[in-house]
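Omission of a single protein chain aside, the complex is shown with its protein chains in their original locations.
Right, subunit A next:
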Amino acid sequence: MTSLRRSREAEPLSANLSSKVYVRSTRSGKVQKIVREVYLRTDIPCSSRICRACLDRAPRNASQQVQPFVLSEKPAGTKAFPQGHYLVPDTNALLNAMDLFEQSTAFYDVIVLQTVLEELRNRSLPLYNRLIGLTRSEDKRFYVFFNDFRLETYVNREPKESVNDRNDRAVRQAVQWYGEHLAGTKAGKIPAVVMLSDDQENLRKARQQGLNAVSLREYVGTLQDGDKLLDMVAESQSQGGFKKLGQMLYPEFYSLSRMMTGVKAGLMHQGIFNVSPFNYLEGSIRVSAFSKPLLILGRESINRAVDGDVVVVELLPQDKWKAPSTKIVEEDAITKNENADAEDQGDLVSDKELKALQEEAKRTHKSGSESQPQPTAKVVGVVKRNWRQYVGHIDPSSANKSASSQGRKQDSVFLIPMDKKIPKIRLRTRQVSELLGKRLLVTIDAWERDSRHPVGHFVRSLGELETKAAETEALLLEWDVQYRPFPKTVLECLPKEGHDWRVPESMDDPGWRDREDLRGLLICSIDPPGCQDIDDALHARKLPNGNYQVGVHIADVSHFVKPANAMDTEASIRGTTVYLVDKRIDMLPMLLGTDLCSLKPYVERFAFSVLWELDEQASIVNVRFTKSVIKSREAFSYEQAQLRIDDASQQDDLTNGMRTLLALSRQLKKKRMDAGALSLSSPEIKVQMESETSDPVDVKTKQLLDTNSLVEEFMLFANISVAAKIYEAFPQTAILRRHGAPPKTNFDELADQLRVKRGLELRTDTSKALADSLDACVDSSEPFFNTLVRIMATRCMMSAEYFCSGTQAYPEFRHYGLASEIYTHFTSPIRRYADLVAHRQLAAAIGYEAVHPSVRSRGRLEAVCKNINVRHRNAQMAGRASIAYYVGQALKGRVAAEEDAFVIKIFSNGFVVLVPRFGIEGLIRLRDLAEPEPESEFDADSYTLVVTGSRSLTVELFQKVTVRVSDEKDERTGKRGVKMELVQA
């Protein structure tokens, strides 16, 4: 019997043919062997500017152009490589020190190997995306070299060789090839090719081969500010590291397959882990199997999950079910003075934590049947970490102990994140004294079973605490707001004329195609004072038949932002303009937002108009949509417009038009309210700034005028008309906005509170019933009570969201708050991306332009919706955080003011009050009331907290109290915030 063995070399083309074999498991559970053939080429360029040979051979595109070469001909040198050097990092180097590569002081001319890039993508998607970002940036000169497709650098996997070893070998092979290849160029100064790795074995082998190989640590040490840079290396991999405890503190995670089996079988549940803002030891997770979120109590059950992670939980037995905590538990109070270096305090759950939890249990026991215990669960595994970069500051108490040691020694400190839901993070740094009192950006590297706290590393310092620049940047980072200047590619999409752009004079110009000339109409805009990005303008006039013509004219942004170009992509990522107290982070470049698109007065602008014919009762006779050219006659502020309307001596057509608008808007509002629209409330305040220094001087609640509601009504009206039109044209892909009816359970607590405390009934069956019962929630002695209830009701609502019409059934389109069957956003394309998409869809629906594929593809629209929903929420949060910061700043140094406040939430050891004048909330702890901490008895059923002992008083829900408001620097978050002291209950 003969055995036939075919050798690779036997085939003539075998040299440039290879294959890659792997196993693919599909979602449906199939397991397939996949064989991919690899065709090796010899024309993949090295992309070094000193190399002529590659330039001649490099593949060309359709217009015979070669991709420009990336790597500099004169790269920076170091002590070891004075002739200049190119860096070739391996995967570990990138995993551990991506922050280093993003530095602007060093790390230029980097060759990213395909092997490394692919490995990185498998290990960490966020890091991969950051690396891709780096390769796109022109000044960093990162070049992706497809070594696995180049004949000379391709390596075959040896039998018994692990994938890692093979990849390491591929990296060394590529480094070697680069070295030899560059040497062959005969240039004057040939840069060294340096492999960067953290893998000792790989380094050793590379040196054996005679390659330049250095570890990250060595390399960074030779750089200028090496010490600072060293802190940016990820903690888990660094040498030395933290002292290992040896003892496992946390239960082990289940294997992925076990979790997936469990989730499929319904024995475990998957969801996003959320930490309670009042109790860092209490988390919750919403799963489809339960109407109420599952509670996760205690450090052990939370088991290293961090807020935002996708986790799998297992239900605890029913006798361990509990009611949600009524106690404020703050991490700093309990874990104060922990030593970051030594973790030998033994047990995972410290005595103090245990005590905090025990009181919990006692209370549940007592309260009996009234409050239903909620199901509790424990985390058994993390499916996906959602760690991002966190802003915080070093806990000074953790630094004190180690401050004595000076010099290059690394110290361990705790970083306290600004976000209270994030546990404190252990850091090692050589620059404690410099970093104390600064806002820092850090990342979490790992959270091992034997470590009480997660470990992370320092990324960069944002500046001194409480400086405006640092705090603003901090909150932008915390809410993931893209605030970097627009890149060059985006700015290139702007019209070449810049600010000199005008509406073309000749009506034959292509810009005028299918545009209606509405320059003759008396159009004006009404906006907040100082508004620069004017999205909308209005007009109304009486028609000969007695009806009214009303027009809403929206800036024609889609004329300037063409689909799928760089500017469009950037806008779709940003999603929305973010308004901070003193700053605006634009979605579109300034030139468009505040000039070319903005419907400024006295100049001609392109617009997208909605024109209705309305009768006296404000019912629609007909509606049409058209692209147009308008000329706004005046830009009013709400106040100016109101004054002008109220001034009876003004009888010009423009003012009368506004009066018509106002009259019609009242009718529209009435109709809306009759249909069951909710009038909800959230405290809105405005920080007044000193014009020169833009330092805050005062805080005021926003005043609402009739003209506010005038604009609002017509915008809603336009949005609804447009929504109906684009849905009719694109039943599957229209971009719409819905507001789901809140589940009844959301209102349970509030309804119970109102019933117990005030004997009021909150009906929530329909939005109409809710609106009516909210109207009935009045307290004759306290006019603010109704607003208070509305504020609290608002918090029970679902948040509205953008969606693509194909993803929901028609009844689900409903906008609960507005009581409208269908709704979209159309009226603010300068500051919201959804509106821009709606513009494009409407333009296609009226036959103005062809449908662009990106506006038609459902998958892409869903992705856009998902992103802008997140961005929208983040923008709101950032705005609120900004206000909170400035309120603190405005109060700074002032005499503490005594203000009325209302109790909105009660815990067993404190309560939360809302101060209407500032629109802010504050927590008042019992231990702040008097020294020593007074005794208290909390009745969860009647929402009453009776305080006895060192200070005696009774606090009830909805109670009006007087508090002294002053500013205070929050020790935990390092934020200057508002401190409230109870003056009188």
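As a convention for this text, a residue touches a chain if its C-beta (ideal position, glycine included) is under 8 Å from a C-beta of that chain, and two chains touch if they have at least 3 such contacts; residues count from 1.
One rule holds in what follows: contacts and distances are computed from a predicted model.
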item: Chain not displayed: protein name in its UniProt record ("Ribosomal RNA-processing protein 42", "ResB-like domain-containing protein", "LYR motif-containing protein 5A" or "Transcription and mRNA export factor SUS1"); value: "Ribosomal RNA-processing protein 42"
item: Identified contact with the non-displayed chain, of A:R57, A:K205, A:R258 or A:R388; value: A:R258
item: Of A:V163, A:A183, A:V603 or A:I620, the one touching the omitted chain in the full complex; value: A:V163
item: Of A:S25, A:Q200, A:Q318 or A:N622, the residue in touch with the unshown chain; value: A:S25
item: Touch residues of subunit A, complete complex, unshown partner; value: 1-6, 19, 21-25, 29-31, 33, 35, 157, 159, 161, 163, 255-258, 260-261, 264-265, 267
